Structures are given as C-alpha cells and as structure tokens.
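Only one protein chain is missing from this complex, and each of the others stays in its spot.
Labels run A, B and C following the written order; every chain starts at residue 1.
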Amino acid sequence: MSITNLLENWSDFRQQHPSDDRPHREYKWAMSIDLDSCTGCNACSVACYAENNLPVVGKVKFSHGHSHHWIRIERYWDNDGREFADQGAQFLPMLCQHCESAPCETVCPVGATNHTADGLNSQVYNRCVGSRYCNANCPYKVRYFNWYDYPTTDNVWPEPMNQQLNPDVTVRGKGVMEKCTFCVQRLTVAKSNARTEGRLVLDGEVQTACQQVCPTGAITFGNLVDPLAKVGKQWMTQQVELNKDKQAKNEAEEAAKLRGYRILEELRTYPSVMYLEQLRESAI
Amino acid sequence: MEKDIREDIAWAQINKDVLKSLESPRRLYWVILLIALAMISVAVGCEIYQYTTGMGVSNKNNSHVWSLYIATFIFWIGMSHSGTLLSAILHLMHADWRKPIYRFAEAMTTFSLMTAGLFVMVHLGRLWQVYYVMPYPNERWVWPNFQSPLVWDMFAIATYLSSSVLFLYVGMIPDLAICRDNIHAGWRKKLYTVMSLGWEGTDRQWRNFRVTYLTIACFLIPLAVSVHSIVASDFAMSNMPGWHVTSFPPYFVAGALYSGCAAIITLFIILRYVFRFEEYMTLPIMKKLVRLTFAIAMVWTYLNLIEFASVWYGHDQTAKDQLIFKATGPYAPFFWAMIFFGSILPLMLAFKRFQTHLPILFVVSILLNVGMWLERWMIISPSFAHGHYPWTWDHDQWPSLVQWGIVFGSFGWFTLLFMVFCKVFPSVSMYEVKEMVYHRSLALKHKPAVKGDY
Amino acid sequence: MSKRHLLALFNDFDEAVAAIAELRGANIKGFDMDDMILKSPIEHPEVEKVLGDKPVNVQWFTLIGACTGALLAFFLVSGAQANFFSQIKGGKPIVPLPPNFVLTYEMFILGGVFITILGFLICAGLPAKRSSLYSVKVSEDQIGILVKGDESAVAAFKTIFTKHKALEIQEEAGK
Partner (left out) sequence: MIENSFNRRDFLKVLGWGGATVALSGCGNTSVEDGKEFVTSYVQTADYIIPSIGTYFNSTCAQCDAGCGIMGRVREGRVLKLEGNPKSSINNGKMCGLGQAGVQAHYNPDRIREPLLRNGNKGEAITWEKALALINEKVGGVKAENVAFLTGGVSGHVKVLLKNYLDALGSGHHYVYEAVAPSIVRAANKKAYGVEMPRLRLDKAKVILSFGADFLGAWISPVHFSQQYAHFRKADNGERGVLVQVESKMTLTGANADRWLAIRPGTEGIFALGLINALAAAGLSVSGDVAAVVKEYTTDRVSKDTGVSTEHIGKLAALLKERSPSLIIAGSAAEGYAHGSQNATAIALLNQVLGNVGKTVEGSSSIPFPQMAPTTGNRLALQTLNDNMAQDKVKVLFSYGANPVFTAPVSMKLKENLKKVPFKVAFAHYMDETAVEADLVLPLNSALEDWGTVMPEYIAEGAQLNIRQPLMEKLHPGTLGMGDILLALLKQHRPDEYKGYEDFYSYLRNAMVSNKGALGGANADDDTFWEAALSHGVVKLVGATVNISSHVPANGLVVPAPFVEDSTYPLHLIPAVSASLRDGRNANEPWLQESPDPLTTIVWDSWVEMHPKTAAKLGIVEGDIVEVASKSGAIKAQVYVFTGIHPDVVSVPLGYGHEAMGRYAKGVGVNAFKILDPVFDKETGELAMHETRVKVSKAGHRVIIVKDEGPAGGKQMGRKIAVRMSSDKVNLSKEV
C-alpha cells in the first residue's frame, strides 16, 4: 500500500468505473430477455439448479422464504377488474441484473461482492461474512442467503445425488450470500480458451445455462463490447444505453414503439439485463 | 424554589455516603444479579443454537434479511448517547446540576455500547469470520470495503467506546484516589491504588486534569453525533423505501438522546432508592432532567413527523406505499404503539406534578424506552416486508423465539455490567459534588447584602 | 546541604490562601516559591491562582494527535483502496472521497482523544508514587501545602502555618 502509488495515479483512482471515457475494454457481459417469446415454462430455472448446485430446500423452508432460485419466473396478471385473465399472464424471468452501478457492491462491509473487469457483479463466497447488507440494498431481491447448512446438516443431496453436483461450481455452506453469476464458470473457460488462441470470445461461443435450455430462445446473452454480438445489436436497435437511467423510449415520442426497457431503471442501478416488452394482438 | 443540593453537607459525609454504596451488597442485589445471569444464559443458549444450525432459525428470510438484531443494536447505540450529553455538553455549559448524576450515565454509555457491539456479531451469518471486517494488513492486500456504512459503524463505535471509557476513567481518577485513601485492605485496595495512578490532588495534577477533561468533552460531543448519524446512514445511504430518508441522521440522534435520557431517569430512580442517594440525586435535579427529556421528546416527535411529511409530500410512490403500509399493514399495532409511547406519553412530563413523582416517572421512563425500541423495529422490518419489489414482499414472516431470546438476554447482560460497576466504582462523583457544594456555598457568602451601597 | 519537607493541612481554604500569600511575602532564605505544592480535594482554580500561573501543555498533544489520526486514516484508507483493484465498485471511483472523509473524521477524534490522555499523564506526571508526606484528609475535605526548604527555613514555615490555623503539620526527616 504505497502512498506514492496513490499519489502518482490519483486521477485514475478518481475515475468512476466504468465511465464514458473509460468504457469496458474487452468484455461487458449482458443479457436481453424477450418477454414475448418467454412462455414461463421454468426450464431456465431448473437448468440453473443443475448448473449451479442450487439446494432444494423443501416445503417447510420454501414456505419460510428460504428458497434458492437464482432465476425465478414471476407471473403477473393485468386483468384489472375484468372477470377473466383473458389476455393471459405476463411472465418475467428475474435474475441478478448485474447492475453497472450495483447498490449491493458499495455496502458490503468486507468487499465480498465487487464489479469485475468484464462487467459482472461478482460474489466472493469465502470472503462473505453474512451481514446480508447486499440483499437489504438490492431493489430486485435476487440475492439468496444460505440460511442453513444445506450440503451437510440438511443433506439436500443424499447419496448418490451428490454425484450430480457440478465440480466447476462451489457448494455453498451456511451463512453465505449467493446469486446468479451469469454462469461465470462457463465464461472463464471460454475466455481462457480464447486467450490461448489469441482472440476474444466469439458471439455464441459461450451460453448461460438458462439461455442454452430456453425452448423458445427468449434469452440472449453475450458481450456488449463485441459489435457482432446479437445482444449488443438488440440493445442498439432498442436504443437502450447501459449508463443511462432514461432511454430514448421514455423521452422521444416516436421512440415509444421500442420494446426494450430495464427494470427499476429510475434507481440508477444501470442493469445489464434488458427486457423486451410482451406483445398482445389488438385485433382480438 | 428548593435547592438542587444542600450547601452544608459535610464533605466527609459525602465521602461516607458514596463509599457506603461500595460496601458489601444486600441479598436483593444477588437476586437481581442471578436473574441477570439467567437472562444472559437464555441468550447464550439461543446464540449457540443459531450459530450451529444457521441463521434460518431466527426466521429471517430472503425478504427479511435483517430483523430484531439490527433494531436492538441501534437501540443500545442510541441508549449510549445521553451519557455523553449529560457529562460533556452540560459540562461545557457549566450546568453543575449534572455533577451528581453524570457518573452512572457515563457508565451506562459504556455498557450499552458494549451490549450493542454484541448484536453486530450475533447478526452475522458467519460469526467465525467476523475479523474480516477489521482493516488488518495481510499478504493478499485484502481490505474491508471502506465504502460500506457497516465499516463506518465499526470505526465509529470503536472510537466511541474507547473514548467514552477513557472519559469515564479520567473523570473518575480523583474519586479512585478517595477510595484508595479510605479502603484499607483487600483486592479493592490494590485495585484503587493501581487505578488512581497515585493521584494526590496536587495543583499540577488538577491543572492538567481540568484541561484534559474539557478537551475530551469537546471531542465527545461531535463524536456522539457522528456515531448515530453513521448508524443512520446504514439506512439513509441505502435505496430501500422507508430508509432512504435525508432526515434520518438528526432523527436518529434525537431518538438516541431521547431513549438515553429516559434510561437515565430509570437508573436515577433505582440508584436513589437502592443507595439512599436522596441527598445527591435530588428531586430538583430530577425535575431538570425530566424537562430536558421532555424537550428532546418533542424534538424527536417533530423529526418523526418531518420524515412522514416529506415522504407524504414527496413524489416517491414506493416510499409513500411503504409509509401507508407501515401505518395500516400488519405492523400497524406496533407502529401506533411507537407513536403513543414516543410522542403522546411524554406529554405527561410537561406537568409539574409528574416531574417529581418518582413511581410514575419510573414507569413512564421505561415505557418511553419501549417506544424507542419499537421505533427502531418499525424502521427495519416494514421496509423489508414491503420494499421496492412487489413479487418478494413478505407480510407474514415474524421474528422467531431465538431472536426474542437474544434481545431479552441483552438486557440481562447490560444489567450485569451495570450492577458490577455500581459496586466497584463510585456511581456518584464525590469530588465534583464537593465542588458543587463548595461553589454554591461561596455564591451564598458573596451574596450582596440586602442594604447594598449602590 | 539537605532539604526538609513540610506538609501543613488547613480546614479553611481562605486561611490556606493567606498562608501561601505570606510565604510569598516573607522571602525566606533557602526557600523557593516553586518548591511549594498545593494539594486539594477539589479542582481549585482560585486557590491555584496565588501560586502564580503555570503553563498547561496538554492541548498541544491534542493537536498533534488529532492531525496524525486524520492523516493516518485518510492515507490508510485511500492507499488500501488504491492497491486493491479487485474491490472495484460499479459506478464509484476507486478512491471515493465521501466515505473516506467519514473515516478520516472518526480517526481524527480517536487520535485526538488517545494522545490527549497520553499528554495528560505526561504533563501531570502520572502514574507516580505518592510522596511520603500525604494525608488522606487531602482527598476528603482539607487543603494541604507542601513546602521544601533548608533546615533554616523550617522554623519560619512552622510559624506561618500555625499562624494560619494549620490543623496539622507533618514533617519528614530529609536526607
């Protein structure tokens, strides 16, 4: 901790991260979810259980709100007063939004959740002391705490079920906060492979578990910096910008026909997940 | 009006009375001590259970990640503030009626801080890693996150605790010398001899003592304010509806002084009764104390209303929903109880007849603190039950017995510490009472004759 | 040539003051005014006044303590942040000033308090061994005057003390 370092690079240290003149260099992982294709079938959620060793907590603990679904399907009705939900439901897969300016990061007393260089909102399990301040400050409430010791005392993976556990992902013990990681274990592999070949990760080269399984392909995931990436193009066409809390959609009249939006944007969390509005036919 | 204290108390008498409070306790003392220990063991039991099984047993969940532990933590921190108020602020203002009662108030400050500290630990999911919060050098250059209000808390409370302990101790040195001089054998003799640092009351010692005491007092006031505004920023700095309120820091400080004063009244009455301190903890002083409390109560009420008003008037629909939920939802009974105990009940204190009616004051002062505890709970839980994200709202998750047990036990812990203190150290500052008596008698002497030549 | 110590105890503070004044007036051979120490049960500005003003230096300690505390805090915190890049917080600079100011403020007070206490102990010469000439009365309700002077002066002291109704005069065989 040299003071000289501090003083020499002072201006760098005063730069907020990331900013327009210092954008993400190689990677910025982002997602877009088309709510018009999402059928709410829950496949993504189960895939997440399989990929990320999420514990099945059982009825009692679920009833206490101790469930661990890093990606959960929310179901909304909008039949205000009408006798039937005659326009169907609105399904919304909610996962960690990997905010660019994440409320959870600043408040963690031990710095267990940070912003990675490629724009992820990381969670360092073995640094976490379980103050749960991050969850308290998360407007989306997509962080899940290990209220019990699921692997051991609760034994949620009885022999031989524990053999299914993904060796690339830690099994979290009690007292640790956890959340969606954008399948960071897959990203890491893809990145190192790319690095050995002296290139960047190509679009579609790496998929998150939820994206991979989604039967209707509602989820798109990729590198926002990569001009060829589909996700980037989607953000572009929807005119959604990462570091803004008001998009063209909200301001320009003619832009009102855009579908892209981000949830609770007004809180200036700058989420990395863009949703595309669900559509309903007006002719019927 | 009658005097705060008789000028003609013999100084030897003062020594005698106060030192008597250190003598071997009566049976009642031991009984209370045992009760306190029992309460503590309940808490310890709960904590062991929670530590081994996991945080889940406290009936928190992914919506209610914080609950009674944090609420009670704030409560105890708040309790600690009025000690500083009495000793430091009134000291600077030369309000000498503080002299007989500030000692135990300071003790209370220290002990409630020590109690509060425990709750931070109890709250942690991984208590065994708590040292991660400390900024200690390590080969990986891993530091705590200095941007986190919790880390500020850590710094602030550490500072506050150590400073108020020192303040208490320095202020006690002359009295320790008195103890040393009057107790002639046993561990007490050794203890006092060591702790009094060989104080002789020489002019040199007094001179530096005066300056030091004044200086620390000056430091302590802004410190106390900063401590509770930092605790407030745990919430004000977050984005939760019902927490993200600009007026929180002053609101918290006011609440802190409020609950502290109430606690002082309670302890005042107990000590006065137990140690027969009628000569020193006199009704006029109580009257002043009660008026002070009343004033602060009104300040708190005002800030409380301001908070509601600003939310009400503001455009943040989420925060508004939150407020309405607080007042009408499942938490409504507690909310209105808080309003009653915190804002309506203290109006009694405005009436002379109650200002010196100890039994009533005793009950009221305790109820005020109940109200203040509820306030802290009403800040925490409703915001979790009804936050930004409707899907994760949770209206029917209540603290488990484990939580209640630990909260309950914390009062035992405080009682224990305080009772031990009262028996080991003089809970009334002898030398300052002497000063008080001396100066007041001088004042009498120098009163101009009725037939003044002017 | 050996010195002798005398401690006289007074009940009436005014008498004590008078005694001091007289000691000052009658410039006794082999006795220096600075060799007089006043022992009192309470803080006693007006009595001390007659001893002539003696400087108090605690506040300097305070100043130094507070400043070092503040500087230490700011550089420790900022330096730590500057050298631990994996702790980047989205949307915030690596060295954010507002939080660091808070911590600086706390450490400013902490340093101030601690060093002040240190200063107090140094200036007040504590902890110390009690001088052999000490009476528990001093900590109760009597004021004591401790003088140091030559053999020759002792008589003079005694006369002055007795004159001002000293309750008791302790004497110590000097070496």
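FYI, contacts are C-beta pairs under 8 Å (C-beta built on N, C-alpha and C of every residue); 3 or more make two chains touch, one makes a residue touch a chain.
Predicted model only: the values in this text are computed from it and were never measured.
Asks: Which visible chains touch the chain that is not shown?
Replies: A, B
Asks: Hey, which of A:E26, A:E74 or A:E205 is the one touching the hidden chain?
Replies: A:E74
Asks: Against the chain that's been left off, what residues of subunit A make contact? List them.
Replies: Touch set of subunit A with respect to the missing chain: 34-37, 39-43, 45-47, 49-51, 56-59, 62-63, 67, 69, 72-79, 82-92, 156, 158-161, 163-167, 209, 212-218, 230, 233-234, 236-238, 256-259, 261, 263-264, 275-284.
Asks: If you put the missing chain back, which residues of subunit B would it touch?
Replies: 63, 317-318, 321, 388-396
Criterion: only the chains that are shown with their structure count from here on.
Asks: Need the most distant chain from subunit C, centre defined as the mean of C-alpha atoms.
Replies: Chain A.
Asks: Cα centroid separation between subunit A and subunit C, in whole Å?
Replies: 63
Asks: As a quick test, compute the distance in whole Å between the mean CA positions of subunit A and subunit B.
Replies: Using C-alpha averages as centres, the distance is 43 Å.
Asks: Could you list which residues of subunit B touch at least two other chains?
Replies: 141-143, 145, 147-148, 151
Asks: Spell out, as numbers or ranges, the residues of subunit A touching 2 or more other chains.
Replies: Where subunit A meets two or more other chains at a single residue, that happens at 1, 106, 111.
Asks: Taking the touch rule as given, give the residues of subunit A at its contact with subunit C in the complex, in rising order.
Replies: By the definition above, subunit A touches subunit C via 1-3, 5-6, 9-10, 12-18, 99-102, 105-106, 111, 114-117, 121, 268, 270.
Asks: In their complex, what parts of subunit C are in touch with subunit B?
Replies: 37-45, 47-48, 51, 54, 56, 58-59, 62, 76-77, 80-81, 83-84, 87, 89, 92, 96, 99-100, 102-103, 105-107, 109-110, 112-114, 116-117, 119-121, 123-131, 134, 136, 138-141, 146
Asks: In the complex formed with subunit C, which residues of subunit B make contact?
Replies: Residue list for subunit B touching subunit C: 10-12, 15, 135, 141-143, 145-148, 151-152, 155-156, 158-159, 162-163, 166-167, 170, 173-174, 177-178, 180-182, 197-212, 215-216, 219-220, 222-223, 226, 230, 431-432, 434-435, 438.
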